[in-house]
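Apart from one protein chain that is not included, each protein chain of the complex appears where it belongs.
Naming follows writing order (A, B and C), and every chain is counted from residue 1.
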Amino acid sequence: MAERLSPLAGFEPVSAESLRIEEIPFLTQLDVRVDPKSRAAAEIGLALGVPLPTEPGTYASGDCDVLWTGPDEWLVLAPPGAEGLEGRLREACAGAHVGITDVSAQRTAVLVDGPRSRDLLAHGCALDLHPRVFGPGRCAQTVLARAQVVLAAREGDAFMILVRSSFAGYLGAWLLDAAAEHLLD
Amino acid sequence: MTSRRREGVAGETLRFRYDGRDYEGLRGDTLAAALLANGVRAVVRSGGLGRPRGIYASWTEEPNALVQIEEPFPEPMLQATTVELYDGLVATGLGGRGRLADRPDPARYDAVHAHCDVLVVGAGPAGLAAATAAAASGARVILADDRPAAGGCLPDTGETVDGVSGTTWAAGMLAELAGRPEARVLPRTTVFGYYDDNYLVAVERREEGAASRERIWRIRARRVVLATGAHERPIAFAGNDRPGVMLAGAARAYANRYGVLAGRRAVVFTTGDGAYDAARDLAAAGVEIAAVADVRRDAHALDEALAVAGPLAGTEVLTGHVVTGVGSAPDGSVASVTVSGPSGEREIEADLLLVSGGWNPVVHLFSQSGGALRFDEELHAFVPGEAAQAVEVAGAARGVYTLAGCLEDGVATGTRAAEAAGFRVPPHPVPAAERVTALPSGRLWLVPADDYETHFVDLQREVTVADVMRATGAGLRSVEHVKRYTTAGTAHDQGKLFGVLTSAVVAHATGVEIGDLGTTTFRAPYAPVSFAALAGRDRGMLHDPVRVTSLHGWHAAHGALFENVGQWKRPWYYPRPGEDMETAVLRECRAVREGAGAMDASTLGKIDVQGPDAAEFLDRLYTNMMSTLKVGAIRYGVMCRADGMVFDDGTVMRLAEDRFLATTTTGNAAAVLDWMEEWLQTEWPSLRVYCTSVTEHWATVALAGPRSREVLAGLAPGLAVDAASFPFMTWRDAEVAGIPARVCRISFSGELAYEINVNAWDGLALWEAVVGTGVVTPYGTETMHVLRAEKGYPIIGQDTDGTVTPADLGMDWVVSKKKADFVGKRSHARADTSRPDRKHLVGLLPEDPGLLLPEGAHLVATSRLPEPPVRALGHVTSSYRSAALGRTFALALVSGGRERIGERLYVPLGGDPVPVTVTHHVLYDPEGARRDG
Amino acid sequence: MRDVPPQPERLWTSPEPKRSYDVVIVGAGGHGLATAYYLAKNHGVTDVAVLERGWLAGGNMARNTTIIRSNYLWDESAGIYEHALKLWEGLEEDLGYPLLFSQRGVLNLAHSLQDVRDGVRRVHANRLNGVDAEWLGPEEVKEVCPIVDVSPGVRYPVLGATYQPRAGIAKHDYVAWGYARAAAAMGVHLIENCEVTGVEVVDGRAVAVHTPLGRIAAGKVALAAAGHTSVVAETAGVRLPLQTHPLQALVSELLEPVHPTVVMSNAVHVYVSQAHKGELVMGAGIDAYNSYRQRGAFHVIERQMSAALELFPVFARAHVLRTWAGIVDVSPDASPIVGLTPVEDLYVNCGWGTGGFKATPGVGWCYAHTIAHGEPHPLAAPFSLERFTTGALVDEHGAAAVAH
């Protein structure tokens, strides 16, 4: 089979002391829709090894990350190549009313890390990313520059940005443009 | 010219050029300070009257000294009082209009979002006290100030705080804030807008060498403290526009902050005590104070006040006096001042006239926030009233004019703000300052005179009291009308200095109270902001996202020209060397009709619709029946808005009993998903359906043409591709070029065709495999448009415009008669939507087969055009040269078009209308014989 | 005061309202004033009061970007706007007032192939309607307006433009004052600070209006209250298909002439002209939500500037001096509603959305006719309230024209 190509294949990662920006390509991503109070929700949680978080704007981590993206919607991020996951989830809640959709290539992930990461994101993100407000374990669907993104705060200064694949080139260019200032120091 | 710099003032020398002459100034000067230091008094000549004009104020309230920056890059209309001097500055005085550069601005601009518990606007005594008090609680504090250095008026007045100079104290406060990890100080940052929900915007003029020249701060604050100070108020008197007429506080600022004396011998014209402090400082600095004309009549009290004033001892104070005239030197500047009062009228030689008509609190931001203003009869000024947002006002901005009072007010306000935001402020000492008791101020807006032709109320617009009186004399009663009639307050300063005075003059002229009359509305921006700063980083390719598919790199590398479709870049056509568009498109069309072609169709919207009620849901949204679709099959569908007009179209494939994949047009992908969610969530919450966008998860390659089956067979040996095994409008999962794929047998060209969908990561590999067979020609959107038009397939948004029903498109077959309802059905029964003469989609064949009709051309019934207005019968929606038909053709929406098939109509194109024949809209292969190859 | 023509020594007086008038017009904006003027001039109806809740012409008349054009797509729209433009062409003389009417042309830019189709379509439609219209290629656009960036490298290149040479701008305040002065001179009462708080309806007929200054009886009541029309109509029990939104605009400092025409762009969303004194006058997008506040949101302005610099890079260092907002009443098909209502003797003129200024003389003419005759003027007839029931909309949304 020919080589796969990620949306930011041509993106030159940024690696400075103050700031790191790089694509994390080919994650397995599933969109999960289910009534959080249903048995199916619990079964999906068991199959994932991570219960579906019900607090808005948070994510739970285990073998995979499960991000709350709506009151009955989650985005599951698993390592590349977890092709069997979708089937396992369907099996776990067979017959129940759930929506499980493979969206692996719908978005790509960009990791932004370093002491200037919040400064960089503040150029285009209206959310308050102060660690008191948006610390590790928090996630949000929001707008960064002129692209819709899913943003997740990792440990320390790291953020994971999930962006629609067609917007990735734009967002990459925007991040580089905005980062210029933060690499000078 | 001799230097007006005070002795002992030194610093780095900067060279600049003004109005063609070279000067030197000191680092830290504003252009205005440097000009005054060089003895330049008449800095501009007014545009209309040609009157020489000087520097009136010392900061953003300056109404007069406007300059055009010429070098390093042309910038129109800045205030000399706010331009920080730099080496190599070249500027000219502006009496009228500014000039834009004729070359692109090389500078960069950007924006930042910020959040805080307490935003303090203004780093004067009140603001610094508020910010330090609030920050002591651990609250997140932003202190924004429009000056390069903190301290507000302290460097102007030279007052002391806590026993040290005001500037030293201010530096100490900044150092304290620097030690607070949650505090941020933004110097050179003008908060210019106060919007809803405590959203304030500011512009930072960044230091030389910063990554951007100006930066917009978008600040969301839980609490706001406005410590924006007060502007000294001018007085309307004859000749009040002469160079050398200056606000008393401004002259004091030039003396104390910049070490520059604005004149040698001054007359002071005042309504209150403040001007005495200015006069005292100027006298101490060496300016001779010839006399003080004080409108107040209580001579005894004034003598008391003066007694403590060392440098002014012996100065003549003319109580109950006003300035009635200004004599001018040859350059137009002040040479003498005429004062009148109980002692009679006198002309006093002077080159400087210091004016102080009291103070106007800077209430602009408070008013923008929605807060009410009230007129304070003791202060003779508009002050903040009831707030409409989480905002408090501190210090001079609410009429507290003493330093001690401002410091106390600042600490109290900052503490309240932090506590209101949920923080506890530890006991915070109030900085100490000298307590002074001021005498009540007098009130004088306008010095009465026989004529008011040189009593100015707007210096840039050259509006006088006489003009205001003409306006009121014409019947105008509202300040807004007077503003519009006279243009007062519409210039660069937006009436910052003279606005309240203008209101007072209108009140005087119409016999009402100024408090009842009010002011014109305060609107953003507080100070002018450059377009470029507001545009920020959203310029050029970052103006709007460029959306691309996973195949984009290939298209670009193979010479495709691109079409903007919404935010997408889609390959338009792929010209070979030497080909123009027409040749390339005809070649691509021929390739598809005669061999095989491939197009990147990845931009089509794709929505995964799952759930037990998915079929029912789609039945309600599409005009046709989707629930009868068999698993493995595909159906074309149309959606209408509730008004019955076509909204979108696409195919729906049934993946399982409870799962469908719906495709949408490229431009409507998001709109259709939103549409589905809206109906599901707000109207039909009981339907068990989930919708998920998978548009970018898939790369889609359309493979079309009589040879497409053979191409697919070669790439997918495991797939039975014969027509019986893989019929039209079905789909199959298969490996294509070794890649897991979902292959659909659908056609938008009328040819045998497939759409191959793979994970977008594999899109390029698939495309290269397809094109790599050597028999497949890549084609773009233009060819796709031609091919579908030959088949009479409409493009939503091109052949429709939001006023077209499915029936208008000849698509009755796609509108279910069996369903009780679908969105839009009821509207089809309205009188207008069931008219027989509605516009129908038809084909057109120009009688000249080589004539390409312009898309958008109109159709009329007659070969000769009558005089306008001429009722058109319709218009051309699509028009192409067809390789397959060997001629041009068009699609058109024509009134009663289906009944006109065979008729001759005419298209006016400038000369005689050209004849065309109306045809059925399907012009190529109407029998559908080619669909199965 | 300079840069402005001399203003008349007398504009209008402020009479005490009478107890009764033949016609009470609600709203002394451009439309209300023009209607009063044509009622008096064309129909001899002079026992007219125009009641204004604030200061005369202080609503959208004082807040618009003064663009005048008639190059609308649909015949119905072209009819009334072209009628207006013809009146504009003689209005200074008619009113005896310097209106600074400047026929400097308007360009509507196209940035996509569909924009081009829509633009060409409009040009052809305009010509059949006797409206002057041309299609220009990018180079011709540059000839008309040299500062437009027509290079292919920008995000949304200019692919061409429609051009209406007879279009232009006028000084909004003077237009209102010209009508006010002329109407007052014919006996019309202009009454400011007199908010209509209710329309009194007896037996299905409008008989009076209520104001803080008292009840004022009226033979006919004609609404011309723009963004507030719904509120007033509601008091008469009339429900209108209107939504009220803020629309922002802004102005720069005075600049030497750089921009000789009017440029509008739907796709990039800019409309800009340079007024006679030299300031750039620019409109922003409509704020999305219903609001009666004359203020909008800042991000709309930021977006507007980004769009402006895409088209006009030379504007980079111009400065925004002032921003403001009007509140506009928008109908479902982005076309006006003019005519009769279910309440007898109650007339409406509303729904002009972002396009009311340019129509001022035309709508005043037709509305006055409608009021005087009790039946719609032929040019106003397509804009009846009934069209929402029959479905015969005049859909200027979907159609090519920018609605401003």
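Just so it is clear, a contact is a pair of C-beta atoms (placed from the backbone, for glycine too) under 8 Å apart; a residue touches a chain by one contact, two chains touch by 3 or more.
Operating definition for what follows: contacts and distances are computed from a predicted model.
Colleague: Just to verify: the chain that's not displayed, which of "Dihydroxyacetone kinase subunit DhaK", "phosphoenolpyruvate--glycerone phosphotransferase", "Phosphoribosylformylglycinamidine synthase subunit PurS" or "Sarcosine oxidase subunit delta" does UniProt list as its protein name?
Modeller: Its record in UniProt gives the absent chain the protein name "Sarcosine oxidase subunit delta".
Colleague: Which displayed chains does the hidden chain touch?
Modeller: Hidden chain contacts in the full assembly come out as A, B, C.
Colleague: Looking beyond the chains shown, say which of A:10, A:56 or A:156 touches the absent one.
Modeller: A:56
Colleague: If the hidden chain were put back, which of B:582, B:677, B:768 or B:812 would touch it?
Modeller: B:677
Colleague: Hey, which of C:228, C:322, C:358 or C:377 is the one touching the hidden chain?
Modeller: Per the contact definition at the top, the residue touching the missing chain is C:228.
Colleague: So which bits of subunit B touch the chain we can't see?
Modeller: So the residues of subunit B touching the missing chain come out as 195-197, 199, 218, 220, 370, 388, 642-643, 674, 677-678, 681-683, 820-821, 825-827, 829-831.
Colleague: Spell out the interface residues on subunit C facing the chain that's missing from view.
Modeller: Within subunit C, the residues touching the omitted chain are 228, 230-231, 234, 239-244, 288-293, 297-299, 329, 332, 388-390.
Colleague: Of the residues in subunit A, which ones touch the absent chain?
Modeller: Output for subunit A: 56-57, 69-71, 73, 126-127, 140-143, 148.
Following the convention adopted for this analysis, only the chains that are shown with their structure count from here on.
Colleague: Between subunit A and subunit B, what is the separation of their C-alpha centroids in Å?
Modeller: Using C-alpha averages as centres, the distance is 31 Å.
Colleague: As a quick test, compute the distance in whole Å between the mean CA positions of subunit B and subunit C.
Modeller: Chain centroid spacing, subunit B to subunit C, equals 22 Å.
Colleague: Specify, in ascending order, the residues of subunit C that touch 2 or more different other chains.
Modeller: Subunit C, residues with two or more chain partners: not present.
Colleague: Among the residues of subunit B, pick out those that touch two or more other chains and give their numbers.
Modeller: Subunit B, residues with two or more chain partners: 111, 218, 538, 541, 544, 546.
Colleague: Quick one: in the complex, what on subunit A touches subunit B?
Modeller: Listed in rising order, the residues of subunit A that touch subunit B are 1-7, 10, 26, 31, 33, 72, 97-107, 119, 122-128, 130, 133, 145-147, 164-167, 169-171, 173-174, 177-178, 180-181, 184.
Colleague: Would you mind writing out the residues of subunit B in touch with subunit C in their complex?
Modeller: 47-49, 73-77, 96-102, 104-105, 107, 111, 193, 195-196, 199, 201, 216, 218, 458, 461-464, 467, 470-471, 473-478, 480-481, 484-488, 491-492, 494, 521, 523-525, 528-532, 534-536, 538-541, 543-544, 546, 563-565, 643-645, 797-798, 801-803, 827, 830-833, 854-858, 860, 865, 867-872, 875, 877, 908
Colleague: Using the touch rule from the top, collect the residues of subunit C that touch subunit B in their complex.
Modeller: 1-4, 7-14, 54-56, 58, 62, 75, 78-79, 111-114, 116-125, 127-131, 154-156, 173, 192, 252-256, 258, 278, 295, 297-298, 301-310, 313-324, 387, 389-393, 395, 397-400
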